[in-house]
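Everything on this sheet refers to the single structure shown next.
For this view, one protein chain was removed and the others were kept in their places.
First chain written, first letter: the chains are A and B, and each begins at residue 1.
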Amino acid sequence: MTALPPAGTSVAPGVPAGRRLSAWLSGRPRVRLAALLAPPAIWLTLVYLAALLALLTTAFFSVDEFTNAVTRTLTLSNVRDVVSDPAYLRASARTVGVAAAVTALCTVIAIPMAFFMAKVAPARSRGLLVALVLTPLWASYLVKVYAWQAMVQPGSGVIAWVLRPLGVDGPGYGLMAVVLTLTYLWLPYMVLPVYAGLERLPDSLVDASADLGAGPWRTFRNVVLPLAYPSIVAGSVFTFSLSLGDYITVQIVGGKAQLLANIVFANYAANLPFAAAIAIIPVLITVAYLAVVRRTGALDNL
Amino acid sequence: MLRTAHVKIATAAAGLALLASACGTTSGGGTTPSAGGGRAKPPSLKALGSVGAGEGTVNILAWAGYAEDGTTDKTVDWVTPFEKETGCQAKVQVANTSDEMFEKMGSGTFDVVSASGDSSLRMIYAGKVAPVNTALLTNYADVPAFEKDQNWNSVDSVAYGMPHGWGAQLMAYRTDKVKPAPDSWSVVWDPGSPYKGAITNYDSPVDGIAAAAVYLMSTKPDLAIKNPYALDQKQFDAAIALLQQQKPAVGTYWASYTDAQKALESGTTVVGSTWQIIVNLAKADKAPVESVLPKEGATGWADTWMVDAKSPHPNCAYLWMNWETKPDVQAQIAEWFGEAPANTKACALTTDKTHCDTYHAQDEAYFSKLWFWSTPQSDCLDGRTDVKCLPYSQWSKAWSSLRS
Partner (left out) sequence: MGTEPVTMRWDPQLSGPRAGRRLYGALVSTQPQPDVDAARPAIRLRGLRKRFGTGPQAVDAVAGVDLDVRDGEFLTLLGPSGSGKTTVLRLIAGFELATAGTIELGGVDVTRRAPFERDVNTVFQDYALFPHMSVTDNVGYGLRVRKVGRAERASRTQEALDGVRLGHLGDRRPAQLSGGQRQRVALARALVNRPRVLLLDEPLGALDLKLREQMQVELKAIQRQVGITFVFVTHDQEEALTMSDRIAVFDGGRIEQLGSAADVYERPATPFVAGFVGTSNLLSGAAAEQVLGRSGTWSVRPEKIRLDLDDEPAAEAHDRSATGVVREVVYVGSATRFVVDLDAGASLVALQQNVQTSSSDVDAYRGRRVRLHWDPRHEVQVADPATAPTAH
């Protein structure tokens, strides 16, 4: 037995091993801490950082000009191709635009929803409402996207059909359809944090604002919004980064529109280093986004 | 995505080691007329010596419609009889693009692939596929000579596969929306096309750019394009410019044949590049869709069954290739997919007795007019030596940029 209790720790014989281990650990906070931190640390370095590093390195590899097979000759040409071709700059701008639009739409829709759930609906129906918001997450991603394909389909789509009497065409396939579909897909990721944030917001603060003479809009702007801001930012991290990395929705309802992830997808088989070089763009955008968010101080309150 | 990239590196590295050990640096000395001009020889790999008992399983990477097991249509099934006859369980995966096939082959994940010309040569030179022993291919003798020893299935007269069938990249159109019935690619390339926004194009670097080059061959003769896969910088730029000019008019670039079929059925796209099977499937759904081979000619594909260099089930792979190219099976496939069968004995067994005539299966002259998918190389495929042509890597970059 190597794990004998140290002197001064008396453990009765016949105590199960698990309890003995706990007793042994209880006197050794450093060992405890190390044991607790080891799995996440290993996960973070090996799985997460190693993959990112591999991506980064691959971007500087070359390909055989004939087979496009990867060769480990270091080159800057992939990065140069990405940077020098305005098409990719436009695609980056388009991608950020879509992610920002999705985030904005999600926010605009989620705040009243979350407010209703957290502050208006009776307390006992909140669980049900949360479950309802979560329900779409149980459905397959593809099913939802194809459902939206049927919604936005030009001519025969549901939206086109609804708008026809007004003499307006539906959005059809394209970026608008992508924004709508992604908004639908990621909405729960915005509603939940905002709901959690608003639920933590004491009712009395809303009452107090009204009591001091503020109308509903003023109360929303001066009290609810500032206090819900960190949760909105938390939700936006989800909606923004998820939009940044999506390509299937774009393929299905985007028409010929391409976002960064589509370019990665289209190139990874033909030219992996180039795809890796493109894939670095969303990583940089996300880092920049988090940096901006951090500057606002919103992350401190999470 | 990161995880996938990670895995890719591993497989790419494995393939790379093979390539490096086998082919070394480009020598530029050899003069192989049709294939790999100016390149080193492909890695020397042994073809199978003899076909033994089946291993019980075969993993197949195929184009849609090449390995039907009755799930698409109850009556369309030649996989089940194969399994019964050989005892090899066929596990079929459908690929959407040649790049996807290139990516997935070479690791032993699959035993056989129905490779097209824009990936087959790359697979050979990357050491992803092994030569075939034509003596073990029971139907090889029934393939017309003009399909053999081509630059998409052989290197230095060493066969790397069993020809499967061929056809043209046709133009599909909605009979209710596109009037009069088109006979020229101009409806998809002309900037004034009335079908702006409803035009579709195949999302492939090789076919996409070559299709533009084919159109330029007849509309801009002064560019002197002789082979749409052998483009020097000026010709290449002209093709890209044509594609850029077409881009606003394109509704979708299709990559999956089901998406292409759905788009035609819903009318989202009304005209554009297609495969006959897409049209067949759409017609089966009662959509008013027809296909045509436009007067400018077309790109085409000639598909070849190839065996993975690391195939874990080579016997079943050969059994599959032999089964797939039997006259009766070839007849079924040819009619289902809408292509010319490689085994011309199938022509007697088709339900529509004119099928082989329709698809010019035995027409060498027609065959030679189609521009079969090939992998572009810097040494021009058309034999020019005064200029350099753009190699595949440039094609794929340009296509990626165009699509972004």
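We adopt the following convention: contacts are C-beta pairs under 8 Å (C-beta built on N, C-alpha and C of every residue); 3 or more make two chains touch, one makes a residue touch a chain.
Just so it is clear, the model here is predicted, and its values are computed rather than measured.
K.L.:
Specify the shown partners of the omitted chain in the complete complex.
P.N.:
A
K.L.:
Given that one chain is not shown, which residue among A:Val82, A:Ala99, A:Val223 or A:Ala269 touches it?
P.N.:
A:Val223
K.L.:
One chain is left out of this view; which of A:Leu56, A:Ala196 or A:Ala214 touches it in the full complex?
P.N.:
Per the contact definition at the top, the residue touching the missing chain is A:Ala214.
K.L.:
Given the full complex, what residues of chain A touch the hidden partner chain?
P.N.:
Chain A touches the missing chain through residues 202, 204-205, 207-215, 218, 222-223, 226-227.
Rule of thumb we're sticking to: only the chains that are shown with their structure count from here on.
K.L.:
Averaged over CA atoms, how far is the centre of chain A from the centre of chain B? Could you give it in whole Å?
P.N.:
Result: the chain centres lie 38 Å from each other.
K.L.:
Where on chain A is chain B touching in the complex?
P.N.:
Residues 50-52, 54-55, 58, 63-72, 81, 85, 87-88, 90-91, 153-156, 173, 245, 251-252, 255-256, 258, 261-264, 266-272, 274-276, 279.
K.L.:
Within the complex, which stretch of chain B touches chain A?
P.N.:
My answer: residues 1-6, 8-9, 12-13, 15-16, 19-20, 36, 39, 97, 99-100, 102-103, 122, 125-126, 203, 205, 247, 250-253, 255, 259, 266-268, 375, 377-378, 391-394, 396-397, 400-404.
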